[in-house]
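Heads up, one of the protein chains got dropped from this complex, but the rest are sitting where they should.
And then chain A:
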Amino acid sequence: MAAALANDSPKYRNSLICCSPRTIEADSITPSSSSTSGCVSADESYDSSLPRAIVNKKLKIHGSASREEVERAIIQCKELVLSSAQCSDERKWLVRYLVELRWRLEDLKENNGESRQRVSIKGHHFIKQTTISSRKQYCDHCSGVIWSIVQASYVCTDCGYLCHCKCIDHVCRVCAHVVMTEKGEFEMSICPEKGLAAQDYKCAECETTLTFKDLWNEPRLCDYTGLYFCGTCHWNDMYAIPARVVHNWDWEKRYISRIAYQMLTLSWTRPYIDVEQINSKLFNFITELQWVHKMRTDLQWMRRYLCACTEGTTLLSPLFVQLGDVNNKYSMAHLQAINDGSLESNLTELTEICRAHITKCELCSGKGYICEICSNNEVIYPFDNGAIMCEKCNSVYHRSCWLRKGQNCLKCIRLEERKKSKTDDDEIDSNVEYDIDKFVD
């Protein structure tokens, strides 16, 4: 099979000729309950996202397995689950495999053993592709061309992994959607490279042996994961790297592996990056970012006004909902838009529209504030530049008035006095007088 795959490799990957089939003997690596004991710590999460495929090698069932065979595999898998340590990584993947087997059994029952319409492997949800694509497609497993007119193929509905029908049972990449959703953040150290020895001189995904001596199967470094891959799992895709962006504001595209490519494409618009926590110095360095960050707090206030107004809710665009969120995280798409300046202009426009609505709308402007210190009739809002809000009682003052009054909140003082007057009757009179003296002209 390897030879057949090798002949139709994608054009742009000049150095790849051959990929070896991954059929390491089943018995050489036997899952043992003692190998992974105890809970998986967060530090090891990367390993857990790309597990050593111990499960499938022992329990592997071939593509055209019958119902009985799948049922037998289910029983076997159950036994392995029971023998594995609780909370271990091994158990996690065994359980997932068990679920996949059950899905498969159901699919077999439904289609009476005909070719599989839906396949679940390693977190992927594959469906059979029926439309013929006009674009040239390559198999994510063997990197060969998919001749969609004559060859059937599967595509994962979650991550977009594409492969030949014949390759489906050999898929070794875990669904990028599962990996990213479980991790919930990007790798934030710049190219955490450990070297080939740490990988046992094997491709980080398919475990093909890698050596710099062999030109046909050279190791390729993935700049995102810092791991080495073979040409089949690393197509020299170029992408901007989140860690480099957040630390260096470096938008240069670098070579990454296929898994990293899929993870980054999927998560490009997901708000995963807490710039404030990871690198707060970036705000001083990139003024646009600082400006956007400030605008976001304004948006949060505007959101409270708009949510309660029927007309206002129509202004809650997707951009607004994303940026007006309290968690203050950024997606790569946001950062990119900040870099090319489009977010700044979009946001200015957006806030202007919202501000215009709130000040004009009767419902919204009714919820504005009047500065108690200067008592002039101008309505102010918490998102106004010249306004400041008391952190304790949420009343709003002009910033200048607030400074003039020695940064004291009148309402807080009043509340304090009332509390005192309740507990201690003697002090009431003096306090009230003091109050009046001070604040009524």
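Operating definition for what follows: a contact is a pair of C-beta atoms (placed from the backbone, for glycine too) under 8 Å apart; a residue touches a chain by one contact, two chains touch by 3 or more; residues count from 1.
Going forward, contacts and distances are computed from a predicted model.
K.L.:
Assign the chain not included in the display its UniProt protein name, restricting the answer to "Ubiquitin-like modifier-activating enzyme 5", "Ras-related protein Rab-7a", "Trm112p-domain-containing protein" or "Dolichol-phosphate mannosyltransferase subunit 3".
P.N.:
Answer from the UniProt record of the missing subunit chain: "Ras-related protein Rab-7a".
K.L.:
Touch as defined at the start, partner being the missing chain; which of A:L108, A:C175, A:L282 or A:C354 qualifies?
P.N.:
A:C175
K.L.:
Touching the missing chain, which residues of chain A?
P.N.:
Those residues of chain A that touch the unshown chain are 40, 77-78, 81-82, 86-87, 91-92, 94-96, 98-99, 102, 106, 120, 123-125, 158, 175, 177-178, 181-182, 307, 313, 316, 393, 411, 415.
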